[in-house]
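Have a look at the structure below, then the notes.
All protein chains but one are shown in place.
Labels run A, B and C following the written order; every chain starts at residue 1.
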Amino acid sequence: GGAGFGMVELCIVTEEMGRALLCAPYFSTTVLAASAILNAGTEAQKSRLLPGLASGARLATLAVTELDGNWDPRGIELVATPVAEGYLLDGAKSYVVDGHVADLLVVAARMAGTAGHQGLALFTLGADSAGVERRLLESMDPTRKLARIDFHGAHANLLGNQDDGAQPLIRTLDQAAIALANEMVGGAQAMLDSAVDYAKLRVQFGRTIGSFQAIKHKCADMLLDVELAKSAAYYAAQAAAIDDPQWPAMANLAKAAASETYLRTAAECIQIHGGIGFTWDNDTHLWFKRAKSSEVFLGQPNYHRELLMQRWGVCVGEFE
Amino acid sequence: GGAGFGMVELCIVTEEMGRALLCAPYFSTTVLAASAILNAGTEAQKSRLLPGLASGARLATLAVTELDGNWDPRGIELVATPVAEGYLLDGAKSYVVDGHVADLLVVAARMAGTAGHQGLALFTLGADSAGVERRLLESMDPTRKLARIDFHGAHANLLGNQDDGAQPLIRTLDQAAIALANEMVGGAQAMLDSAVDYAKLRVQFGRTIGSFQAIKHKCADMLLDVELAKSAAYYAAQAAAIDDPQWPAMANLAKAAASETYLRTAAECIQIHGGIGFTWDNDTHLWFKRAKSSEVFLGQPNYHRELLMQRWGVCVGEFE
Amino acid sequence: MMSKISETEVRAEVRAWLAANWDPELSLAAWRNKLADSGWGMPQWPEAWYGRGLPMSLVRVVDEEFAAVGAVSAAKSGVRHLAAATLLEHGSDLQKKKFLRRILTGEDSWCQLFSEPGSGSDLAGATTRADLNGDNWIVNGQKVWTTSAHHADHGLLLARTDWDAPKHEGLSYFVIDIKQPGVDVQPLKQMNGHASFNQVFFTDALVPAENLVGGVGDGWKVAMTTLAHERRGADGLSSPPRRGSRTGRIHAEERAELETANQPYTWYPQRAGRVDLVIERAKETGANKDPVVRQEIAKLMIMAKSAEWTARRARAAQQQGRPQGPEGSLGKLAASNVARAAARVHTLITGTEAMLTGSASPRDGIIAEILVSVPAISIAGGTDEIQRNILAERVLGLPKEPRSDTGPFRNVRKN
Partner (left out) sequence: MMSKISETEVRAEVRAWLAANWDPELSLAAWRNKLADSGWGMPQWPEAWYGRGLPMSLVRVVDEEFAAVGAVSAAKSGVRHLAAATLLEHGSDLQKKKFLRRILTGEDSWCQLFSEPGSGSDLAGATTRADLNGDNWIVNGQKVWTTSAHHADHGLLLARTDWDAPKHEGLSYFVIDIKQPGVDVQPLKQMNGHASFNQVFFTDALVPAENLVGGVGDGWKVAMTTLAHERRGADGLSSPPRRGSRTGRIHAEERAELETANQPYTWYPQRAGRVDLVIERAKETGANKDPVVRQEIAKLMIMAKSAEWTARRARAAQQQGRPQGPEGSLGKLAASNVARAAARVHTLITGTEAMLTGSASPRDGIIAEILVSVPAISIAGGTDEIQRNILAERVLGLPKEPRSDTGPFRNVRKN
């Protein structure tokens, strides 16, 4: 068991999807929702909910962030009120990946009157439940669809038991950060390959541009950048898989490393392509936009760097 | 009159000294001490103290920082106690430029029981006064000598009148930052020139290394870097000269810009020289060490950047 | 003394002429034909060609008088003024006669046909061909990055006329009629959704022999004139603010003209990173409370301000007579660094919202447009790499690289 059952396999898949820029709802259903259910759910809930997701029969997603786009669970304001059976959810979530198409919603909420990590829990409900209002957002990255979801007294079930508090959610977000880091290094590798291929093809001043030191050295730096980020992403996946106590910190490290690398590599890939790389018909911009969106999705690099420092005890962490 | 009488001229001199790495006690006597006297002193004090400094008959310096190396005047702890005539100074100063050879010391101190900017004032005394103990520090930069000075009830005179408070000191430090920024861009220009000259001379693989794009582009980036820092340093000097209300913020801007540029340029100059650039007999390291020491002297770049933001009102400044 | 007097004279003369002729109810074309006939539209042009041969110092006086009464100037926007400058320097009398008047009346618009898919950084590597057949040159090939070709009447065409000459010597320069069957103009959509440029395809397009500008093989030399004026234009010598009311038929027509002219450029401020928005955004989002963000803002502002003052120093040097030289590349390179840094800081400030675009996203989508437009600034108008070469070779005097594109162009490696 442990945090990372199947983490390495999961990350091999996300890396490939990042490389090929596949738009399947894998991240929302498997990386986010299924992990949340695995981390928080009772055995009964797991066996009721997971098969449908695994078979692809149902799509699911996890709703954490709210309108302020804050990824720190302590910022969650959506309220769950206990009723006869289950809970009523009131509030708004945003930046919910595939939230407009998901059949099942896993929602992070807090008990009325609680604050910080106290009183946080995960809930599940059908996306078509009464009191659920979904709106597709216009996202820069056409390959990662986002939705805003408003809850007006929508009826939901508690996932697992309430005294687990924030831990299952935090663990899910850390796992997702590792999976995303691996997706990003896949994309970064694709940008490096594309840049190098073009540099070998494109001729200016009677030479392939790849024979100019300016381009050669740029590509060498991209290679180093990508190799380093890959090492971080792979290491974090391994650490989670073996439940190394360091693994949550490694999630922050990998996410920060991969974010910077992916964006730099995508930008350099456009630069090496020159004007053509800035055109719509050249696909490079799709990876660039994915890199941009991945940079802030699940938290910006500086957020993860600060978390890393706190988890390493460099400063007194208010985080955990 | 105004803050910047002669600032432009002063900065032309410091830029040249930075370029040639002159080790005259100009910065301590003219930039620091004389400015402090001009900013704080009464007419009588100016006419008594300045001629000797101008003629070079006496060396002087300004003692601000203490053992913690803090450049924020609010951190000053050295205490001045009023006596029958004058004051007694008790405490320690460090990183005092040319403090070991100066004849006249200008010392920043606070009245007992005060805090923050309140109760700060400048005092003068002869370096040979009773209760003054000086020790030359071992400084990385052999061209900028530093001393620690301990005061044990040393008798000193108040410079100007006490209710001016911290303003003359703050103004002196801002002027010094501008002068230092100009000194630094002079040094950076010297490093650029040296790198370019060597790149035109040195042959590897049957070509001058200056014909390789890796070196050409490095030099081009150095040029841009130096030109930008120069513009900041010159602009700040001008702003101070005409007493533009923005000038103190420009001091922070110029100091931060020049610090980063000087260090980068010196490091790249060593890199372009290769192994020989790392040897003692090659003078490049003298500029490198001056760049390193100038980076933190009068406050690190991040300190000045934060001050800039506060003075621009980007955030509520606790500074002024 | 001399110039002092003639300044007064000029001022009196233009003032009198405006008093007698300026009428906001005229059509744009009618008014500008008056300007052409009188020479007041382009006073620095020679008297023989719609001008009055005045020195630039006095042109300022004329501008001031036009501004004072709010009179509309001759058409100057876009490639138009590059065409005029090039034709004045290298064109035949016939060409000047054919084209100059309708350039300054604004009745014709122009586009520049230099860049090709295969020759971006390497402009002189153009492979669009022009072959002389009787009285006509037959043009075949493709150009790209052409602004406003879709409503241009004429194009400034750089084409290869000799494949055995070295690269720079086999090019010729033509004025080509865009509105002919052999010319196909297609819009080119960019990653930020705008389509500011065109691709232009030539299939046996015709250019009358009389439209060759300069001699056969002089194309590169003539193109240099066009590019020099383009660079100078980039400095943006702005006219004094116009006084007087903006009502009247002519102003409506002029506004329409300007709108068309500016349409391709609406995203250019975003391409440059919109440094002007950074501090406002930090305050409105509360990001200004984060010391880490403040450091990044400060780094950006220091770079941007220093770049601004560097440009100012360069202009000051020019006003002291030093010609605008390769230092231009400093500004270009600085602009790239500033724009990239600004995009980073805007992301840092905007956070998760940076995943959104369109009118519902921050600042009506302006922030999103910054993020997807900045990549163009280090490419358009000469890549950063080209700028570094220029600075290294022409400012620092570092040696050129060994060339691989000498000898007959036919034998030079191409795409």
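As a convention for this text, contacts are C-beta pairs under 8 Å (C-beta built on N, C-alpha and C of every residue); 3 or more make two chains touch, one makes a residue touch a chain.
Here the structure is a predicted model, which means the values were calculated and not measured.
Trainee: So which of A:Val31, A:Cys219 or A:Ala267 would be touching the chain we can't see?
Mentor: For the chain that is not drawn, the touching residue is A:Cys219.
Trainee: In the whole complex, not just what's shown, which of A:Leu50, A:Ala92, A:Leu228 or A:Ile276 touches the removed chain?
Mentor: A:Leu228
Trainee: Applying the definition given at the start, please give the residues of chain B touching the unseen chain.
Mentor: Missing-chain contacts on chain B: residues 65, 69-71, 95, 137-141, 144, 146, 202-207, 212, 214-215, 267, 270-271, 274-282, 284-285, 288-289, 292-293, 295-297, 300, 302.
Trainee: So that we can see where the missing chain sits, which residues of chain A does it touch?
Mentor: 196, 199-200, 207-208, 210-213, 215-217, 219-221, 223-224, 227-232, 234-235, 253, 256-257, 302, 305-306, 308-309, 312, 314-315
Trainee: On chain C, where is the contact patch with the chain that was removed from view?
Mentor: 290-292, 295, 402, 404
Keep this in mind: only the chains that are shown with their structure count from here on.
Trainee: Between chain A and chain C, what is the gap in Å from one C-alpha centre to the other?
Mentor: Their C-alpha centroids are separated by 43 Å.
Trainee: Provide the list of chain B residues touching at least two other chains, using ranges where the numbers run on.
Mentor: Counting only residues that touch two or more other chains, chain B contributes 212-213, 217.
Trainee: At which residue positions does chain C touch at least two other chains?
Mentor: 385, 388
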